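All protein chains but one are shown in place.
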Amino acid sequence: MLLAAFQFPHIDELFRWEGLFFGDTAYEINKTSLLVLISSVMILLIFVGGSRRMRLIPTKLQSILEMTFEFIDHGITRDVVGKDAGRFTPFLGSLFLFILFLNFWEIVPFIQFPPTARFAIPLYLAIQTYLIYWYLGFRHNGYRYLTGHLFPAGVPKALYILVTPIELVQIVIVRPFSLAVRLLANMMAGHILLTALALLTTYALENAPIIAIGPFLLNVGVTGFEVLVGFLQAYIFTLLTAVYIADSIHPDH
Amino acid sequence: MHDILLAVQQAGELKDGLSSIGAGIAYGAAAIGPGIGIGIVVGNAITAMARQPEMSGPIRTTMFLGIAFTEALALFGFVLFFLAKG
Partner (left out) sequence: MNVVFAALLASENLNDGVKASNPILPETHEIVWSVVAFVLVFAVLAWKAWPAISKSLSDREAKIRADLDAAEGARVEAESSLETYKQQLADARGDAGRIIDEARQAADDVRRELIARAEADSADLRTRAQEDIRQATERAMVDLQARLADLSIELAQRIVERNLDRDTQIALIESYINEVASTQK
């Protein structure tokens, strides 16, 4: 078997990067952090630069900015959190753009590494969402936020033995953890898949060029699919954040 | 004694292999349920959209939420795969 000799590199080679600046300190910048910083600068350049002079008849860039705003403001904030929840749009919009730009590094040629595939970023964003919805829940509903969740109305008293621990685990652990892991695992899986296909193509080119077309075409298809995944994961992370915020503000629904 | 030493040398590989197998089985098992679940979610969402095309927007949003919650289980398995293997 020709391909039997194919050796997949250790997983660390796909996700661990050497420090580029400030090595071995708490401010070490490796490829991940560098991409994160570049992304935020890009977002700021596009959005702050594009929105400096707004015209009544929009230019193309302005249309894109406005469509993004409408997408967040109508599609997520107003539909999910509530009609009068416009004050959450800046946070949700920034969150969406941040994740979207990070995800798209996965398919940028020569970079091809989504920083969101490192647990640090999804974990931070999930913990942030977690803190925000706990804060909002207690601020809007007081301690009833917790009791309303742990002892839901309309459930027979006897079932509280079963329901309460599940709900507790649900809101304390499962929510933030699944939020972080969903983004991480999707991007990680996509990155592994793309790397594996690319390495397979190279290996096949060296040893049996004819069959290289298979993994190559698959790689192209999966790259297209990852565009969709990158967008969808950014959308879902933002949507779930909005859902949790809505749940904290109006726990009855 | 020589045999045992050889076995000890190979034991590290044995453990790695076993944990890889375990991780693989864990991930495979974790993917079964969400696979079926996502199928049900999307199928029903399509039925609902076909029945009431004017409700497509909210249904799509809810469908993605449903997929996200269902998919989370498979992703836990995915993460467990790395934890078990590492």
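First chain written, first letter: the chains are A and B, and each begins at residue 1.
Note that contacts are C-beta pairs under 8 Å (C-beta built on N, C-alpha and C of every residue); 3 or more make two chains touch, one makes a residue touch a chain.
Predicted model, so just to flag it, every value in this text is computed and none were measured.
Chemist: For the full complex, which residue in A:33, A:103, A:178 or A:241 touches the chain that was left out?
Modeler: A:33
Chemist: With the missing chain put back, one of A:15, A:130, A:145 or A:237 would touch it. Which one?
Modeler: For the chain that is not drawn, the touching residue is A:15.
Chemist: Pick out the residues on chain B that sit against the missing chain.
Modeler: Touch with the absent chain occurs at residues 3-4, 7-8, 10-12, 14-15, 79, 82-83, 86.
Chemist: Would you write out the residues of chain A that touch the absent chain, in ascending order?
Modeler: 11-12, 14-16, 19, 25-30, 32-33, 36-37, 39-40, 43-44, 47-48, 50-52, 54-56, 58, 62, 65-66, 69-70, 73, 86, 89-91, 93-95, 97-98, 115, 118-121, 123-125, 128, 184, 188
Simple rule for what comes next: only the chains that are shown with their structure count from here on.
Chemist: Please work out the Cα centroid separation of chain A and chain B, and write it as a whole number of Å.
Modeler: Between these chains, centre-to-centre, one finds 18 Å.
Chemist: Can you list the residues on chain B that touch chain A in the complex?
Modeler: On the chain B side, the touching residues are 58, 61, 64-65, 67-69, 71-72, 75-76, 78-79, 82.
Chemist: Once bound in the complex, which stretches of chain A touch chain B?
Modeler: The contact residues of chain A facing chain B are 11, 75, 79-80, 178, 181-182, 184-186, 188-189, 232, 235-236, 239-240, 243.
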